[in-house]
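Every protein chain except one is present and positioned as in the full complex.
Right after this comes subunit A.
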Amino acid sequence: MSNRKSKNNNLMHAECLSQVQRILRARFCHQNPHSNLFGVQVQYKHLIELLKRTAIHGESNSVLIIGPRGSGKTMLINHALKELMEIGEASENILQVHLNGLLQINDKIALKEITRQLNLENAVGDKVFGSFAENLSFLLEALKKGDRTNSCPVIFILDEFDLFAHHKNQTLLYNLFDISQTAQTPVSVIGLTCRLDILELLEKRVKSRFSHRQIHLMNSFGFPQYVKIFKEQLSLPAEFPDKVFAEKWNENVQCLSEDRSVREVLQKHFNVSKNLRSLHMLLMLALNRVTASHPFVTPADLMEANQLCSMDSKANIVHEFQKFIQRKAHSVYNFEKPVVMKAFEHLQQLELIKPIERTSVNSQREYQLMKLLLDNTQIMNALQKYPNCPTDVRQWATSSLSWL
């Protein structure tokens, strides 16, 4: 009887857990605009006011959102757009154009994409755009036609803005900024970039037309806030179906955040990077260890996850590497030449060593100059970890590397 009960319990747990994992994974992996914003209220207000003015008053604007990777630039703009669309008078009044510098790799593609997103291709029926030039003049014409009070404002969101600055002549940027500075269709040009020197990339004419508004996202929170974020990210929402489980889970999260070892792990993680994405990575690894028999995240999980995160990638292949070191060391007397060559190739494949210059065809393999892509400390560490290291290798290591 009790057996069955516990089984039932387990089943229920399993169900809950799969749900938990789904919710949390979605939270960690997707940038959904539903989550809260951390420490960017000022910047958010600036942005939303700007967008509102564009939407409602038809004021043209341009702004750059600058911040390191993972600082929530996209999240910020998505949040702002979401809020904007919730305002009735604004949502009907807005056209959005999303561009990404990684996708729209030149102005021609970008223009086509803009035309598509503005639904302007309908205006020309099934006319196929001939040239880039035609396309550009078509779009400019379209945007020029409007005026401040009558045309629907267009919000251009340029992700990876710095890549647009590498387009030839920066034609697209010039024109977008030019529109934002002349009495044409109201536009808001919002660029997202992680480069702090973005303004230096802009050509002087383009730069002059840019309004120089910059919103900086700098992850400017401290450790206490980091812990709070950790807590918030891991807790289950109030609308979770199984209230009891959710309560327990959240309690556990609270305990975690107060646990000393967890705090240590977090501190360490925080020291390495303030990036929220890396925190998500850590939590994801910990979450993966949650099973029916192990329903809650424990400090140990987090520690392990942290280890996984901070593991030296080259240490993974240490034992592999060891064998070759050993062989190399012995090769002088023990091994045939082909064996040594094979080992050498293997090392090259693992990119632990690398030819200095491009392999020239005529030089013999034996005489190629190579460079070692390992630090001495790494070799020493590896040797220490390697249990049955031949003594002569160890000898070699201590004698030839220790002087460093």
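In this text, contacts are C-beta pairs under 8 Å (C-beta built on N, C-alpha and C of every residue); 3 or more make two chains touch, one makes a residue touch a chain; residues count from 1.
Convention: contacts and distances are computed from a predicted model.
A.B. asks: Determine which name in "Proteasome assembly chaperone 1", "Vacuolar protein-sorting-associated protein 36", "Septin 5a" or "Origin recognition complex subunit 1" the UniProt entry assigns to the undisplayed chain of the complex.
C.D. replies: The correct option from "Proteasome assembly chaperone 1", "Vacuolar protein-sorting-associated protein 36", "Septin 5a" or "Origin recognition complex subunit 1" is "Origin recognition complex subunit 1", the UniProt name of the unshown chain.
A.B. asks: Among A:Ile56, A:Ile109, A:Met284 or A:Met303, single out the residue that touches the unshown chain.
C.D. replies: Of these options, the touching residue for the absent chain is A:Ile56.
A.B. asks: Who touches the missing chain here, A:Leu17, A:Val40 or A:Leu143?
C.D. replies: That would be A:Leu143, which touches the missing chain.
A.B. asks: Which residue from A:Asp178, A:Glu232, A:Asp259 or A:Glu304 sits in contact with the chain not drawn here?
C.D. replies: Among A:Asp178, A:Glu232, A:Asp259 or A:Glu304, only A:Asp178 touches the chain that is not shown.
A.B. asks: Touching the absent chain in the whole complex: find that residue among A:Gln104, A:Ser151, A:Ser188 or A:Thr298.
C.D. replies: A:Ser151
A.B. asks: Considering the whole complex, not just the chains shown, which residues of subunit A touch the missing one?
C.D. replies: Against the left-out chain, subunit A lists 45-46, 49, 56-60, 66, 68-69, 89, 92-93, 95, 107-108, 118, 120, 123-125, 127, 131-133, 136-138, 140-143, 145-146, 148-154, 169, 171, 174-175, 178, 180-185, 194-197, 204-205, 207-209, 211-214, 216, 218-220, 268, 270-275, 310-315, 351, 354, 371, 373-375, 377-378.
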